[in-house]
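Only one protein chain is missing from this complex, and each of the others stays in its spot.
Each chain gets a letter, A, B and C, in the order it is written, and its residues are counted from 1.
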Amino acid sequence: MMDKQQTQEFIAKRVAQELQDGNVVNLGIGLPTLVANFVPADKSVDFQSENGFIGLGPVPADGNEDWNIVNAGGSCVTILPGGVFFDSATSFGIIRGGHVDITVLGALQVAENGDIANYMIPGKMVPGMGGAMDLLSGAKKVIVAMEHTAKGNPKLLKKCNLPLTAVKAVDLIITEMGVIEVTPEGFVLVERNPEYTVEQIQEATEATLHVSPKLKEMAV
Amino acid sequence: MMDKQQTQEFIAKRVAQELQDGNVVNLGIGLPTLVANFVPADKSVDFQSENGFIGLGPVPADGNEDWNIVNAGGSCVTILPGGVFFDSATSFGIIRGGHVDITVLGALQVAENGDIANYMIPGKMVPGMGGAMDLLSGAKKVIVAMEHTAKGNPKLLKKCNLPLTAVKAVDLIITEMGVIEVTPEGFVLVERNPEYTVEQIQEATEATLHVSPKLKEMAV
Amino acid sequence: MDKRITLKEAVDMIKDGSVIMVGGFLACGTPDKLIDALVSKGVKDLTLICNDTGTPERGVGKLVATKQFKTIYATHIGTNKETGRQMMAGETEVHLIPQGTMAEQIRAAGYGLGGFLTATGVGTEVEKGKQVLEVDGKTYLLEKPLKADFALIYADVADTKGNLKYRGSTRNFNPVMAAAADVTIVEARKVVPVGEIDANDVVVPGAFVNYIVEEK
Partner (left out) sequence: MDKRITLKEAVDMIKDGSVIMVGGFLACGTPDKLIDALVSKGVKDLTLICNDTGTPERGVGKLVATKQFKTIYATHIGTNKETGRQMMAGETEVHLIPQGTMAEQIRAAGYGLGGFLTATGVGTEVEKGKQVLEVDGKTYLLEKPLKADFALIYADVADTKGNLKYRGSTRNFNPVMAAAADVTIVEARKVVPVGEIDANDVVVPGAFVNYIVEEK
């Protein structure tokens, strides 16, 4: 069994395999941020920060912080050569206009039709959707990267019961249990973590999991 | 009697009196372009060129042309210190958003409700409206600068019969005969060229000219 | 035309009940001196349009702490628990807007558009109360312009005409806000004479700017 950090890194490593050479990618806060650490060496990927740049680089060394360069979480970062700064209207033009190839986000719930809920729990303090709704409706490919369940409770559902962040938006779900494509027929399990049987993954999933005839083992 | 050139300069000089310190002004091609030559020395006025800059300067001396700096008529011009280049979406954002204080254009016809026709004569080759419709709907103040009649035929009408460029757009009309405000009550003559009587100006105008109780003589 | 004024002249214009939009993203690119002066002035019942409400100690968060806002339009308030508390307690009216939609609404106001169609928010709570249009087989929300009495924005360098340049991610909402208010006041790290900024490198044209306060 992997611990929490191992689980998150396992998922992030598998997400990183989805990135193609030349892609512009936006990573959500939390687990998705880890994906940047695992980009294959032979691929050139540009990360977008929705607060205003492409070319997001590593966190600066202590003492080298420039507080004029922060990421969408407000942390000090750097910009790589070939990067570009822009304003928020341009940033979301890039996002909404389909110029972001992949966005990676977490979720509270995903439904088998691709609906996603990830910003609001009624009765709890609502932090706001930030750029999530625009990313979900605009990015060419939406990957949800998250733990398969919330303390054993399924997050992959027939239908979301939390307020939606976007309708029919999710293309691919990557968890510690497997890789699931969202298709017109519903969830299709295309890769399985060998640590789990198909039955175990189905048990942790409320909606029906169609098993791909080409089911592979996850390798990270 | 003024000849054609004198008439145009007379009108342009009078238009120049309307420019206020700090104004951003867009001048149409032809007569309106002359206005730039008569800006009062104590006023700082920035001219906008809708193809992409503010700070339009004089025509360069022969041999000093930079073909990367042309005006909306395609002629070589210059940019003054403090000027700024931008793209067409920004340029028309400036125009549409009311950040151009005054636009000066010619017209084929102006109606007493402010309707204007200045881009199209049915049956003749249609050159296109260019930026005129946006300027008319967006500029804070629209001044029509033109000769009062077309070879004796009135251009200030009860109603335009040519296809409109914009509806209820004109604020002020300046001709060689006088200065006419467009008000909810119709045309109001506020200044008169002393060479013409009010009756002569009315005769050259199809719509009713209300004479302002504060009627002044035009002085340029 | 020199657009420089003092910090005091700037805040003197802002009255109780004013609608202000403030640049910055988690307090990066926020006009801090203007915020501090508004805190000192104690002006109240303000309406805020801003990406977020900073933190309780930084950015517009300081004005949240002093309860100077009646209404807030933001995309995310998660970094300032006091905003959430005021919202839950019904002390402050908070409207949450998708970030791209807010940027575009502000641009629409400044650029003279009556609204725009976006797929962002279709089928979500954001759709409530809005006109839904189908165009060429796709469903969109009609989003309206968002304007203010005052835009309080930041710039790295301004010339005295108000032409602005930025550095890093301080840009964010500042350029769109510049055009979208009746009065735009820039807090500039540095003010230079006209002609010192290359006309090809200006990010915000001075035509959008009314006043400049220099950071000192």
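The working rule: a residue touches a chain if its C-beta (ideal position, glycine included) is under 8 Å from a C-beta of that chain, and two chains touch if they have at least 3 such contacts.
Here the structure is a predicted model, which means the values were calculated and not measured.
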Chains on display which the left-out chain touches in the complete complex: A, B, C
Per the touch definition above, residue among B:Gln6, B:Ser88 or B:Asn161 touching the missing chain: B:Ser88
Omitted-chain contact residue, chosen from B:Gly74, B:Gly152, B:Pro184 or B:Pro213: B:Gly74
Contacting the left-out chain in the complete assembly, out of B:Glu9, B:Glu50 or B:Glu191: B:Glu50
Omitted-chain contact residue, chosen from C:Lys15, C:Lys67, C:Arg85 or C:Lys138: C:Lys138
On chain B, residues whose C-beta touches the chain left out of the figure: 49-53, 66-74, 79, 85-89, 91-92, 95-96, 115, 120, 125-134, 137-138, 163-167
Residues in chain C touching the chain absent from view: 104, 108, 112-119, 133, 135-136, 138, 140, 142, 144, 165-168, 200-201
Interface with the undisplayed chain - residues on chain A: 21-22, 24, 44, 46, 48, 53-55, 79, 81-86, 90, 92-100, 138
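The definition used in the following text is that only the chains that are shown with their structure count from here on.
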Topology of the chain contact graph, where touching chains are joined (line, ring, star, complete, other): line
Chain nearest the overall C-alpha centroid of the shown protein atoms: C
Separation of mean Cα positions, chain B and chain A [Å, integer]: 55
Geometric centre distance via CA averages, chain C-chain A, whole Å: 29
Sequence positions of chain C contacting 2 or more other chains: 107
Residue numbers of chain A (touch at least two other chains): none
